[in-house]
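Once you've had a glance at the structure underneath, I'll fire off some questions.
The other protein chains are all here in position, but one chain of the complex has been omitted.
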Amino acid sequence: MDMKVAVIGASGYTGLELLRIVWRHPRLELVAATSEKRAGQDVGGVFPALRGLLELRFEALDVAALAPRVEVAFTCLPHATAAPAVAALRKAGVRVIDLSADFRLRDLATYEAWYGAHQAKELFGQAVYGLPEVYAEDLAGAQLVAAPGCYPTSALLPMLPFLRQASVEASPIFVDSKSGASGAGRTLDEGLLFAEIDENARAYKVAAHRHGPDIEQEASRAAGEPVAVTFVPHLLPTIRGIVSSVYLQPKRPLSQAAAQALLEEAYADTPFVRVLSPGETPSLSAVRGSNFCDVAAVVDPRHGTLVALSALDNLVKGSGGQGIQCLNLMCGWPETTGLLEAPLSP
Amino acid sequence: MDMKVAVIGASGYTGLELLRIVWRHPRLELVAATSEKRAGQDVGGVFPALRGLLELRFEALDVAALAPRVEVAFTCLPHATAAPAVAALRKAGVRVIDLSADFRLRDLATYEAWYGAHQAKELFGQAVYGLPEVYAEDLAGAQLVAAPGCYPTSALLPMLPFLRQASVEASPIFVDSKSGASGAGRTLDEGLLFAEIDENARAYKVAAHRHGPDIEQEASRAAGEPVAVTFVPHLLPTIRGIVSSVYLQPKRPLSQAAAQALLEEAYADTPFVRVLSPGETPSLSAVRGSNFCDVAAVVDPRHGTLVALSALDNLVKGSGGQGIQCLNLMCGWPETTGLLEAPLSP
Amino acid sequence: MDMKVAVIGASGYTGLELLRIVWRHPRLELVAATSEKRAGQDVGGVFPALRGLLELRFEALDVAALAPRVEVAFTCLPHATAAPAVAALRKAGVRVIDLSADFRLRDLATYEAWYGAHQAKELFGQAVYGLPEVYAEDLAGAQLVAAPGCYPTSALLPMLPFLRQASVEASPIFVDSKSGASGAGRTLDEGLLFAEIDENARAYKVAAHRHGPDIEQEASRAAGEPVAVTFVPHLLPTIRGIVSSVYLQPKRPLSQAAAQALLEEAYADTPFVRVLSPGETPSLSAVRGSNFCDVAAVVDPRHGTLVALSALDNLVKGSGGQGIQCLNLMCGWPETTGLLEAPLSP
Partner (left out) sequence: MDMKVAVIGASGYTGLELLRIVWRHPRLELVAATSEKRAGQDVGGVFPALRGLLELRFEALDVAALAPRVEVAFTCLPHATAAPAVAALRKAGVRVIDLSADFRLRDLATYEAWYGAHQAKELFGQAVYGLPEVYAEDLAGAQLVAAPGCYPTSALLPMLPFLRQASVEASPIFVDSKSGASGAGRTLDEGLLFAEIDENARAYKVAAHRHGPDIEQEASRAAGEPVAVTFVPHLLPTIRGIVSSVYLQPKRPLSQAAAQALLEEAYADTPFVRVLSPGETPSLSAVRGSNFCDVAAVVDPRHGTLVALSALDNLVKGSGGQGIQCLNLMCGWPETTGLLEAPLSP
């Protein structure tokens, strides 16, 4: 009755988070965790948090050997590296939830402008975009899912309801996102050292981050017209979490009550989006370690502009947890299976 | 089949942690959360992390009204305030797990020297000391449990095996503990402001902390002779967690292998104490959000002294989680019921 | 030859920073530090960082006794409390640099809408706005200066050059600021506890913060027309610092090179504003402990919008240091006297 699962590229932070969630998921059995760098090592030696919980060794990825053992694979590989692995797994009949950027975009030219040549063109455009609050129906029975990145999830959930109702201008939209350091992965980069990040904060890749096109693509679909997003990510001195503030201009005067109602209706039936009460603002500590995305909307009482806000845990709702949420829907299980946890606060 | 539970004094950090753990525990039903200051307020408004998970309002403590509704209560009140509440709950037939200092000590004079007059002398000395790794048998069926503080748990678990075997001198023993800020509770104190604690660290209450007598009492019982502990707590810039380094002198030469073996034997059957492999050291990130206490021992190869190390999450194994572990044993349930979670890392 | 200085309300973080800077300033002699709460206590006992450097006790504020001893006073009192103290000091002939909000605004109705009745109306509108990069000429010889808050300094410096040249639309302008916890002062507030702020981030007082009118007032003066600013402050897990991202729409297409040139010209002669090179972004660590404000501008290459960025230390350029910079100009000393320090990094 359990579904057999592999986590491909499991030695980074997204991999670790997936191991944690799969471990506690009542319908999943973890069969394999791959890592080229850590092949042969104990999972509990590499990740001391998992000592005594998982009796497993990392293995090198060998699709032919792996495919008969698993029904579904989560791929946590860098873009460009992911595409051929995904293609091989799909060819071998394994359902795939890809957490890389390789299958998120719908326009090949856009992909290639930001990432270079695509390595599995035959599958390009075949994936369901794994944002369950939007694509729940498409996810049912899907064979290939492209889970959106942490920034797009954080930017889209608070603004989509307003775009869908055509209640805000499509241009310009400013998305100011602030992310913890784990969003950059377990990468050996001087800029990610503790002494560089603690007590620090800064914008980076201003209007030049690869998650921008992702955001625009889905915002435009919701709006039914091209949307222009200026996306500005910032680096925060936190391990986890993204807070985003999205700056919008209502087409017609919008009351605070109407904005609140619009959000509440949009998310009345989605278990992981919590619409905050007026006066409350989303915070990282309220979602830490959980699959929740908290959202809120504030209308500037003097100028009538609209600020849509969100907070999520980038490793859960921003990647691993969202992947599991997709899998639940793919399998027809309750959407919250293995995912409904009280956030770790303080 | 569920057991009905109240958390008394639930608006602090220990209270919040108990709400979180009770919420996910399959055998417990949370019936009441009391707080004088927050009475009437929604739990989810006070603790945004719990929004949408708990439909409950804080209530003022009224033992007469509460007792018929619950079978067990966790008391998270300050010392001296706790004792009369515990006495009233016990008189009304409610089983109590007390997380204050009021029933931890066995010697009344010692209690009164450190805490002042005891407020429920008739119960003093009646509680089981809630360290399950030592008192599992006494906990079965217990009606009143005094859960040890976070520091004593952290200090005792790595050193008790050596004292029990009489393999180390009873005096002097130095315990150097480092605690995150949540150990001081949700207290309005200038010294607990973010700007005072971040990028800072310091010793405090050197050889003068109230948890010292607690540590000595249990260490002495294990050793079978009076033990002299100089206990030096330090404040760390972390939210959660305690790491302790205990400095011991072997009576006879002790090899690294023998020290390791002694720890492994002592904790072979305890699900929440993980003995690390030689070369590994306990870290907060490996236990965060979990009920694990990781321990290790290192013999100084040049001087033969012994360093016993531990790490735990002060809000879980150091208080709320340990209380639940006691309850599991009191009820004859598997010790890990509702408690076995993968630590949140990174 | 030294100028005798008092710091009024010196037991908070702004006060501490002023003590630090006055201590090292070659032309200033610290004569008095007042604090009602700490009166009689050693400065070095209250602020351990200053042990051995300052031989001084806090005193209660007594303007009559103080005035003959000092030539200039920095007032670091809460708004409404500051105004009468400032009035008394001025009447006694003491030059005042006020770091409260009481004299920053030019429109009394606006002041009273945000802060309540003004306590020294006879002086309202008499102060020079203490932003030296704009008002250097007015500061020469000034008797009363209202130093701008940390948020307005951070928001205004990157955007004023564009408003002055009428190169951007006056409405809407979005200011997304992120501040460290010391910006809220040494205040006993549950929300400022370490365990609430660390690993956390959130927006607060969205479009409702008292520094908003301040920003609009000065932006409008620069633009020569009313400017509509939606100001959204965020709380960061850092002790010091503010980074701001200001979202603007050019009236006419603006090239990256033109934006860069405009900033460089505007700040060619201001010693504390550093215009970063293209590709660099302002960061807190590059300004920590210093009076620098780093600024940069990025034109979104796809949509043509403009993002103006800044970073400063809220306790230096955002308050105490800026006050000293004003004093240097008031006294005709070189603007950098006692202020030019290498930031503390990492």
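Letters A, B and C mark the chains in the order given here, with residues in each chain numbered from 1 onward.
The rule is simple: a residue touches a chain if its C-beta (ideal position, glycine included) is under 8 Å from a C-beta of that chain, and two chains touch if they have at least 3 such contacts.
Just so you know, these numbers come straight off a predicted model, no measurement behind them.
S.K.: Of the residues B:D42, B:E71, B:D138 or B:D176, I need the one that contacts the missing chain.
M.R.: Spelled out, the listed residue whose C-beta touches the missing chain is B:D176.
S.K.: Of B:Q41, B:Q126, B:Q165 or B:T230, which sits in contact with the chain we cannot see?
M.R.: In the full complex, the listed residue that touches the missing chain is B:T230.
S.K.: Touching the hidden chain in the full complex, which residues of chain C are there? Just list them.
M.R.: 13, 16, 19-20, 23-24, 45, 47-53, 182, 198-199, 239-240, 274, 276-277, 280, 283, 285-290, 292, 294, 340-346
S.K.: Taking the full complex into account, what residues of chain B touch the chain not shown?
M.R.: Contact residues on chain B toward the absent chain are 171-172, 174, 176, 178, 180, 195-196, 199-204, 206-208, 228-230, 232, 234, 236-241, 243, 245, 247, 249, 281-285, 288, 298-303, 305, 307, 309, 311, 346.
S.K.: For review purposes, identify every residue of chain A that touches the missing chain, sorted by number.
M.R.: Contacting residues on chain A, toward the hidden partner: 13, 180-182, 186-190, 192-199, 237-239.
FYI, only the chains that are shown with their structure count from here on.
S.K.: State the pair of chains with the top count of C-beta pairs in contact.
M.R.: After counting contacts between each pair of chains, the winner is A-C.
S.K.: Could the interface between the copies chain B and chain C be described as same, meaning over half of its residue numbers are common to both, or is it different?
M.R.: Result for this pair: same.
S.K.: Give, as an integer number of Å, the spacing between the C-alpha centres of chain C and chain A.
M.R.: Computed from C-alpha means, the inter-chain centre distance equals 38 Å.
S.K.: List the centre-to-centre spacing of chain A and chain B in whole Å, with centres computed as mean CA coordinates.
M.R.: 36
S.K.: Measure off the straight-line distance from the CA centroid of chain B to the CA centroid of chain C, and report it in whole Å.
M.R.: So the centroids are 45 Å from each other.
S.K.: Touching at least two other chains at once: which residues of chain B meet that condition?
M.R.: Chain B, residues with two or more chain partners: 13, 182, 198-199, 239.
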